[in-house]
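The complex is shown incomplete by one protein chain, all other protein chains being positioned as in the whole.
Moving on, here comes subunit A:
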Amino acid sequence: MTKGTIVVDHLVKTYKDKFTAVNDVSFTVGKGECFAFLGPNGAGKSTTVKVLTTLSRLTSGSVTISGIDVDEDPEKVRWEIGVVLQDTGLDSNLTARELLELQGRIFHLSGKEASFRAEELLAVVGLTEEADRTSKKFSGGMKRRLDLAMTLVHRPGILFLDEPTTGLDPLNRKSIWKEIRRLNREEGTTVFLTTQYLEEADELADQIQIISGGKIVAGGTPAELKQSIGKDVISMQFVSETEAKKAREVLNKRDVFLIENDIRVTEEKASAALPVILRELQEFGLEPAALSVAEPTLDDVFIQVTGSSEGAS
(Lines give C-alpha, C1' and ligand atoms only; values in the text may rest on other atoms or scores of the structure.)
Protein backbone atom coordinates (compact mmCIF):
# COMPACT_ATOMS: atom_id res chain seq x y z
CA MET A 1 0.00 0.00 0.00
CA THR A 2 1.25 3.44 -0.88
CA LYS A 3 -1.25 5.27 1.35
CA GLY A 4 0.43 7.64 3.77
CA THR A 5 3.71 7.71 1.88
CA ILE A 6 5.66 10.54 0.29
CA VAL A 7 8.07 9.88 -2.56
CA VAL A 8 10.13 12.79 -3.85
CA ASP A 9 12.30 12.01 -6.84
CA HIS A 10 14.86 14.47 -8.24
CA LEU A 11 12.62 17.43 -7.43
CA VAL A 12 13.64 20.75 -8.96
CA LYS A 13 11.74 24.00 -8.48
CA THR A 14 12.86 27.08 -10.38
CA TYR A 15 10.85 30.28 -10.01
CA LYS A 16 9.97 32.65 -12.83
CA ASP A 17 12.93 34.89 -11.91
CA LYS A 18 15.22 31.91 -12.63
CA PHE A 19 15.96 31.35 -8.94
CA THR A 20 16.29 27.64 -8.21
CA ALA A 21 14.97 27.17 -4.68
CA VAL A 22 15.04 23.38 -4.69
CA ASN A 23 17.71 21.62 -6.67
CA ASP A 24 17.51 17.88 -7.27
CA VAL A 25 16.05 16.74 -3.97
CA SER A 26 15.05 13.11 -3.39
CA PHE A 27 13.73 11.32 -0.32
CA THR A 28 11.09 8.85 0.73
CA VAL A 29 8.84 8.98 3.77
CA GLY A 30 7.17 5.76 4.85
CA LYS A 31 3.67 5.43 6.27
CA GLY A 32 3.48 6.45 9.91
CA GLU A 33 6.94 7.93 9.86
CA CYS A 34 7.80 11.30 11.36
CA PHE A 35 10.06 13.09 8.95
CA ALA A 36 11.87 16.34 9.74
CA PHE A 37 13.15 18.66 7.08
CA LEU A 38 15.81 20.80 8.60
CA GLY A 39 17.63 23.77 7.20
CA PRO A 40 18.62 27.38 7.71
CA ASN A 41 16.33 30.20 6.51
CA GLY A 42 15.99 30.27 2.74
CA ALA A 43 17.32 26.74 2.30
CA GLY A 44 14.30 25.63 0.29
CA LYS A 45 12.17 24.05 3.03
CA SER A 46 8.99 26.05 2.48
CA THR A 47 9.25 25.80 -1.30
CA THR A 48 9.44 22.02 -0.99
CA VAL A 49 6.37 22.04 1.26
CA LYS A 50 4.47 24.22 -1.21
CA VAL A 51 5.17 21.80 -4.04
CA LEU A 52 4.31 18.76 -1.94
CA THR A 53 1.04 20.33 -0.78
CA THR A 54 -0.15 21.36 -4.29
CA LEU A 55 0.24 25.11 -3.76
CA SER A 56 3.15 25.36 -6.15
CA ARG A 57 4.03 23.49 -9.34
CA LEU A 58 7.27 21.61 -9.74
CA THR A 59 9.75 22.37 -12.52
CA SER A 60 11.06 18.85 -12.98
CA GLY A 61 11.29 15.55 -11.15
CA SER A 62 8.27 13.94 -9.55
CA VAL A 63 6.37 13.88 -6.28
CA THR A 64 3.81 11.29 -5.28
CA ILE A 65 1.68 11.53 -2.17
CA SER A 66 -0.09 8.32 -1.16
CA GLY A 67 0.79 7.08 -4.62
CA ILE A 68 -0.89 10.08 -6.33
CA ASP A 69 1.14 12.34 -8.60
CA VAL A 70 0.85 15.92 -7.25
CA ASP A 71 1.37 17.47 -10.63
CA GLU A 72 -1.24 15.37 -12.37
CA ASP A 73 -3.93 15.19 -9.74
CA PRO A 74 -3.58 17.93 -7.12
CA GLU A 75 -7.30 17.77 -6.34
CA LYS A 76 -7.03 14.17 -5.15
CA VAL A 77 -3.88 14.88 -3.16
CA ARG A 78 -5.77 17.50 -1.12
CA TRP A 79 -7.94 14.76 0.34
CA GLU A 80 -4.88 12.89 1.60
CA ILE A 81 -3.07 15.72 3.31
CA GLY A 82 -3.51 18.26 6.08
CA VAL A 83 -1.33 21.34 5.98
CA VAL A 84 -0.34 23.75 8.72
CA LEU A 85 1.49 26.64 7.11
CA GLN A 86 3.91 28.98 8.85
CA ASP A 87 1.26 31.67 9.13
CA THR A 88 -2.10 30.63 10.50
CA GLY A 89 -5.02 31.02 8.10
CA LEU A 90 -8.07 31.88 10.14
CA ASP A 91 -11.05 34.11 9.50
CA SER A 92 -10.80 36.27 12.61
CA ASN A 93 -14.52 37.08 12.57
CA LEU A 94 -15.59 33.48 13.05
CA THR A 95 -15.58 31.45 16.25
CA ALA A 96 -13.42 28.36 16.65
CA ARG A 97 -16.48 26.16 16.31
CA GLU A 98 -17.71 27.92 13.17
CA LEU A 99 -14.32 27.65 11.52
CA LEU A 100 -14.13 23.92 12.25
CA GLU A 101 -17.68 23.29 11.08
CA LEU A 102 -17.09 25.24 7.89
CA GLN A 103 -13.94 23.24 7.23
CA GLY A 104 -15.92 20.03 7.77
CA ARG A 105 -18.60 21.11 5.31
CA ILE A 106 -15.92 21.88 2.72
CA PHE A 107 -14.67 18.32 3.15
CA HIS A 108 -18.17 17.05 2.35
CA LEU A 109 -19.34 16.30 5.90
CA SER A 110 -23.04 16.85 6.54
CA GLY A 111 -24.01 19.64 8.92
CA LYS A 112 -24.48 17.16 11.76
CA GLU A 113 -21.22 15.31 11.10
CA ALA A 114 -19.36 18.60 10.83
CA SER A 115 -20.62 19.84 14.17
CA PHE A 116 -19.81 16.50 15.83
CA ARG A 117 -16.31 16.50 14.39
CA ALA A 118 -15.80 20.12 15.48
CA GLU A 119 -16.73 19.23 19.06
CA GLU A 120 -14.31 16.30 18.97
CA LEU A 121 -11.42 18.38 17.66
CA LEU A 122 -12.05 21.25 20.06
CA ALA A 123 -11.50 18.75 22.86
CA VAL A 124 -8.39 17.34 21.20
CA VAL A 125 -6.67 20.72 21.02
CA GLY A 126 -8.08 21.90 24.34
CA LEU A 127 -10.28 24.70 23.04
CA THR A 128 -13.68 23.47 24.20
CA GLU A 129 -14.00 26.36 26.65
CA GLU A 130 -13.18 28.93 23.98
CA ALA A 131 -15.24 27.30 21.24
CA ASP A 132 -17.67 30.18 20.86
CA ARG A 133 -15.24 33.07 20.96
CA THR A 134 -14.17 34.66 17.70
CA SER A 135 -10.62 33.73 16.81
CA LYS A 136 -9.48 37.35 16.78
CA LYS A 137 -9.50 37.19 20.57
CA PHE A 138 -7.18 34.17 20.60
CA SER A 139 -3.53 34.21 21.67
CA GLY A 140 -0.83 33.06 19.26
CA GLY A 141 -0.73 29.61 20.83
CA MET A 142 -4.49 29.17 20.70
CA LYS A 143 -4.54 30.22 17.04
CA ARG A 144 -1.92 27.59 16.26
CA ARG A 145 -3.92 24.92 18.03
CA LEU A 146 -7.10 25.91 16.20
CA ASP A 147 -5.19 25.94 12.93
CA LEU A 148 -3.94 22.44 13.63
CA ALA A 149 -7.46 21.28 14.49
CA MET A 150 -8.73 22.65 11.17
CA THR A 151 -6.21 20.62 9.21
CA LEU A 152 -7.33 17.46 11.02
CA VAL A 153 -11.02 17.75 10.16
CA HIS A 154 -10.88 15.24 7.29
CA ARG A 155 -8.54 12.84 9.12
CA PRO A 156 -5.64 13.22 6.69
CA GLY A 157 -3.19 10.35 6.47
CA ILE A 158 -0.32 12.76 6.00
CA LEU A 159 0.20 15.92 7.99
CA PHE A 160 2.46 18.72 6.78
CA LEU A 161 3.68 21.16 9.38
CA ASP A 162 5.73 24.12 8.21
CA GLU A 163 7.61 25.41 11.27
CA PRO A 164 4.68 24.62 13.55
CA THR A 165 6.14 26.10 16.72
CA THR A 166 8.03 29.15 15.45
CA GLY A 167 7.25 32.08 17.73
CA LEU A 168 5.56 30.04 20.44
CA ASP A 169 6.50 30.04 24.10
CA PRO A 170 7.98 26.81 25.51
CA LEU A 171 4.72 25.72 27.11
CA ASN A 172 2.69 26.04 23.92
CA ARG A 173 5.51 24.43 21.99
CA LYS A 174 5.45 21.40 24.25
CA SER A 175 1.68 21.08 23.86
CA ILE A 176 1.96 21.16 20.06
CA TRP A 177 4.73 18.55 20.21
CA LYS A 178 2.57 16.35 22.38
CA GLU A 179 -0.26 16.54 19.87
CA ILE A 180 2.04 15.83 16.92
CA ARG A 181 3.49 12.83 18.71
CA ARG A 182 0.04 11.55 19.58
CA LEU A 183 -1.12 11.83 15.96
CA ASN A 184 2.02 10.13 14.76
CA ARG A 185 2.29 7.33 17.29
CA GLU A 186 -1.33 6.63 18.16
CA GLU A 187 -3.16 7.39 14.93
CA GLY A 188 -0.37 6.38 12.59
CA THR A 189 -0.42 9.70 10.77
CA THR A 190 2.61 10.32 8.60
CA VAL A 191 4.16 13.60 9.68
CA PHE A 192 6.26 15.88 7.50
CA LEU A 193 7.76 18.64 9.57
CA THR A 194 10.00 21.52 8.66
CA THR A 195 11.81 23.25 11.44
CA GLN A 196 14.78 25.34 12.28
CA TYR A 197 14.76 24.07 15.85
CA LEU A 198 17.11 21.14 16.08
CA GLU A 199 15.75 19.96 19.38
CA GLU A 200 12.32 19.79 17.77
CA ALA A 201 13.62 17.45 15.08
CA ASP A 202 15.57 15.48 17.66
CA GLU A 203 12.48 15.19 19.86
CA LEU A 204 9.99 14.14 17.19
CA ALA A 205 11.58 12.75 14.06
CA ASP A 206 12.40 9.21 12.95
CA GLN A 207 14.17 10.54 9.91
CA ILE A 208 15.89 13.86 9.32
CA GLN A 209 17.05 15.37 6.06
CA ILE A 210 19.10 18.53 6.17
CA ILE A 211 18.70 20.92 3.26
CA SER A 212 20.99 23.82 2.49
CA GLY A 213 21.07 25.98 -0.63
CA GLY A 214 18.33 23.87 -2.20
CA LYS A 215 20.25 20.61 -1.89
CA ILE A 216 20.14 17.81 0.66
CA VAL A 217 23.44 17.80 2.52
CA ALA A 218 22.89 15.09 5.12
CA GLY A 219 20.24 12.64 6.23
CA GLY A 220 19.40 9.75 8.49
CA THR A 221 17.96 9.04 11.91
CA PRO A 222 18.89 11.50 14.65
CA ALA A 223 21.25 8.91 16.12
CA GLU A 224 22.88 8.19 12.77
CA LEU A 225 23.42 11.85 12.14
CA LYS A 226 25.04 12.37 15.51
CA GLN A 227 27.17 9.32 14.93
CA SER A 228 28.27 10.63 11.57
CA ILE A 229 30.17 13.24 13.50
CA GLY A 230 31.12 10.48 15.89
CA LYS A 231 33.31 12.72 17.89
CA ASP A 232 33.27 14.69 21.09
CA VAL A 233 32.72 18.41 21.02
CA ILE A 234 34.77 20.70 23.23
CA SER A 235 33.12 24.08 23.72
CA MET A 236 35.16 26.96 25.06
CA GLN A 237 33.85 30.37 25.89
CA PHE A 238 36.08 33.42 25.75
CA VAL A 239 35.56 36.84 27.27
CA SER A 240 35.53 38.55 23.90
CA GLU A 241 35.10 37.80 20.24
CA THR A 242 38.65 39.04 19.57
CA GLU A 243 40.03 36.45 21.97
CA ALA A 244 37.85 33.74 20.49
CA LYS A 245 39.10 34.64 17.02
CA LYS A 246 42.68 34.53 18.24
CA ALA A 247 42.06 31.10 19.73
CA ARG A 248 40.68 29.91 16.42
CA GLU A 249 43.91 31.02 14.74
CA VAL A 250 45.97 29.11 17.30
CA LEU A 251 43.90 25.96 16.87
CA ASN A 252 43.43 26.22 13.13
CA LYS A 253 45.01 22.81 12.46
CA ARG A 254 42.12 21.22 14.30
CA ASP A 255 38.43 20.98 13.40
CA VAL A 256 37.33 24.33 14.80
CA PHE A 257 34.12 26.31 14.56
CA LEU A 258 33.56 29.83 15.85
CA ILE A 259 30.24 31.32 17.00
CA GLU A 260 30.62 34.79 18.55
CA ASN A 261 32.61 34.23 21.78
CA ASP A 262 32.44 30.47 21.53
CA ILE A 263 34.84 28.04 19.98
CA ARG A 264 33.88 24.48 19.23
CA VAL A 265 36.53 21.89 18.60
CA THR A 266 35.57 18.43 17.42
CA GLU A 267 37.94 15.74 18.62
CA GLU A 268 38.05 11.95 18.44
CA LYS A 269 38.76 11.73 22.16
CA ALA A 270 38.25 14.87 24.22
CA SER A 271 40.03 13.58 27.32
CA ALA A 272 43.30 13.16 25.44
CA ALA A 273 43.07 16.31 23.36
CA LEU A 274 41.95 18.74 25.98
CA PRO A 275 45.26 19.15 27.94
CA VAL A 276 47.12 19.67 24.66
CA ILE A 277 44.64 22.26 23.46
CA LEU A 278 44.79 24.18 26.71
CA ARG A 279 48.59 24.18 26.61
CA GLU A 280 48.60 25.47 23.03
CA LEU A 281 46.28 28.28 24.01
CA GLN A 282 48.30 29.14 27.08
CA GLU A 283 51.41 29.66 24.97
CA PHE A 284 49.56 32.57 23.38
CA GLY A 285 48.23 33.83 26.68
CA LEU A 286 44.72 32.63 26.00
CA GLU A 287 42.51 31.02 28.59
CA PRO A 288 38.86 30.07 28.13
CA ALA A 289 36.44 31.60 30.63
CA ALA A 290 34.25 28.50 30.54
CA LEU A 291 34.72 25.06 29.16
CA SER A 292 32.58 22.02 28.52
CA VAL A 293 32.85 18.68 26.79
CA ALA A 294 29.83 17.02 25.23
CA GLU A 295 28.78 14.28 22.90
CA PRO A 296 27.73 15.67 19.55
CA THR A 297 24.26 17.18 19.32
CA LEU A 298 22.21 17.80 16.20
CA ASP A 299 23.42 21.39 16.49
CA ASP A 300 26.91 20.20 15.73
CA VAL A 301 25.76 18.10 12.81
CA PHE A 302 23.78 21.04 11.48
CA ILE A 303 26.71 23.42 11.77
CA GLN A 304 29.04 20.99 10.16
CA VAL A 305 26.91 20.19 7.15
CA THR A 306 25.42 23.61 6.47
CA GLY A 307 28.40 25.67 7.57
CA SER A 308 25.92 27.91 9.29
CA SER A 309 25.00 28.72 12.83
CA GLU A 310 21.76 30.37 11.79
CA GLY A 311 19.50 27.47 12.62
CA ALA A 312 21.13 26.69 15.94
CA SER A 313 18.59 27.16 18.68
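We adopt the following convention: a residue touches a chain if its C-beta (ideal position, glycine included) is under 8 Å from a C-beta of that chain, and two chains touch if they have at least 3 such contacts; residues count from 1.
Operating definition for what follows: contacts and distances are computed from a predicted model.
A.B. asks: Have a look at "1,2-phenylacetyl-CoA epoxidase, subunit B", "GntR family transcriptional regulator", "Aspartyl/glutamyl-tRNA(Asn/Gln) amidotransferase subunit C" or "Transport permease protein" and point out the UniProt protein name belonging to the hidden chain.
C.D. replies: "Transport permease protein"
A.B. asks: Among A:V83, A:L148, A:I211 or A:L225, single out the residue that touches the unshown chain.
C.D. replies: Once the missing chain is taken into account, the touching residue is A:V83.
A.B. asks: Among the options A:H10, A:H108 or A:K245, which residue touches the chain absent from this view?
C.D. replies: A:H108
A.B. asks: Which residue from A:D9, A:E72, A:D91 or A:E187 sits in contact with the chain not drawn here?
C.D. replies: A:D91
A.B. asks: Taking the full complex into account, what residues of subunit A touch the chain not shown?
C.D. replies: Contacting residues on subunit A, toward the hidden partner: 15-16, 50, 53-57, 74-75, 78-79, 81, 83, 85, 87-94, 98, 102-103, 105-108, 134, 150.
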